[in-house]
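Missing here: one protein chain of the complex. Every other protein chain is in place.
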Amino acid sequence: MKDINLLHIIISLLGIMGIVSLNAVLVVWLERKTAGRMQFRHGPMEVGFHGILQTLADGIKLVSKQLVAPNHADTALFILAPVVSLVPIFVAMMPIPFSSTMLAHETDTGLLLVIALGLLNTLGILLAGWGSDNKYGLLGGTRAVGQILAYKIPLLLTVLTIVIMAGSFSLREIALAQHGIWYAFIQPIAFLVYIVCIVLETNRSPFDMAEAESELVAGFHTEYSGMAFSMFFLAEYSYMFVASALATVMFLGGWQGPFLPAPIWFVLKVYFFLFLMIWFRWTFPRVRIDQMLMLGWKVLLPISLINFLITAVVLAL
Amino acid sequence: MGIFEILPGNIAVYVTIAHLLFGLGLFGMLFRRTLIGLLISLELLLQGVGVNLMAFGTFLGHDHIAARVITLFVLGIAAAEAALFLGIAVAVFRNYQTVSIDKLSELKG
Partner (left out) sequence: MDNFIFKVYYLSFAIVLAQTAAGGVLAVAAKNLIHCFLGMVVALIGVAGLYYHLGSPFIALMQVMIYVGAVCVAIAFGLSLTRKAGEEGLKPLTPIALIPVVLPAGMLAATLKGLSHLEKTGIPRKLDESAIGWHLLGKYLFPFEIISVLLTMAVIGAVSVALIRRREQNGNI
């Protein structure tokens, strides 16, 4: 009790809120520019220099929209779902180390905290699907939850592989244990499986069955408009940030790098993963739901399990 | 803040809330109409048991780690039981098109 510095936590929470908003602005801009360039056009160019204020304009538009709810929708679930998706992100960002001293709250179980709170996102999607009185919403929500569940296990197995190599659940310890060589080079299979899993966990293309625009109208957030939609949006991009931050800490050594100060290296590595996810979205076509579930259960689960066993055996010898 | 100050460090609070959860779970098991309602009440019951075990182990036991290990076992067993219950509920619904406990107990013979 005595070792909680309240002022530190309050300032860190304000900083986290700033990071979440800034991240959403930057990632949306990055995505639209990348999408434009990959499709041989310019992307947003009007608002601000090269469209950098475009997200701000979108945000103002979304906030000024009216919040509409369907007549027979379950009001409690309808309102609760975006809150359940968004609020755990703020706590999940607390153990993430931006440098070796810059973290909101140091715990022994930081990694578990991030993963456990990421699981609440699943619940938010389910509640959104149920709460809207809409077939597409229900289908989209259930598919999304099935997909997330199927890929939780390979994700957890790859995370466990890194944990037994580093010897601790604390994110700072895991990053510090890589000062010799990064884990991405020792565990390439785990690295690749983890990247596939995080693209799936965050419902991004090519795996965005939950919100497939041409198939399911908008999936679980069909009936949401205005601020509630932007909360889901914010939750999705923040969750992408958290997953990429975990990937940098676990595989690319966190904040360590030669010349630049530590937080800048961290942000660069996180944005490398975010760029990778954006690149995947605009390159690959969408995968069918049963192909995706087959990939998860029949391919990724045995691969990650065998990788874990081999790592455990090698470490014990 | 008087009453709040004695609350957290006292075993009686944890035991009370464990028994409250147990009582609520028992009430639900006796009075809910569907199998899934039964499952939800069962989960509450098991939570009460877990909190009770953990509270006794932490406050009165010599070995605190043992309390945590045993609580982990209770969590694991309850999860396995919930999974099996759900499999049975889905199979029952597929065969009888109902999960209401009254109707299911009428389908004897």
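Should a chain be cited, it is by its letter among A and B, assigned in written order, with residues numbered from 1 in that chain.
By definition in this document, a residue touches a chain if its C-beta (ideal position, glycine included) is under 8 Å from a C-beta of that chain, and two chains touch if they have at least 3 such contacts.
This one's a predicted model, so the numbers in the text were calculated from it and none came from an experiment.
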Subject >> Chains shown that the absent chain touches, full complex >> reply: A, B
Subject >> Of A:Ser21, A:Thr34, A:Ser99 or A:Thr142, the residue in touch with the unshown chain >> reply: A:Thr142
Subject >> Interface with the unshown chain - residue positions in chain B >> reply: 1, 4-17, 19-28, 30-37, 39-41, 43-44, 47, 50-51, 54-55, 58-60, 64-66, 68-69, 71-73, 75-84, 86-94, 97-100, 102
Original post:
If you put the missing chain back, which residues of chain A would it touch?
Top reply: 1-2, 4, 6, 74, 76-77, 80, 107-109, 112-113, 115-117, 119-120, 122-123, 126-127, 130, 138, 142, 145-146, 149, 152
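One rule holds for everything that comes next: only the chains that are shown with their structure count from here on.
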Subject >> Approximate Å spacing (C-alpha centroids) for the pair chain A, chain B >> reply: 32
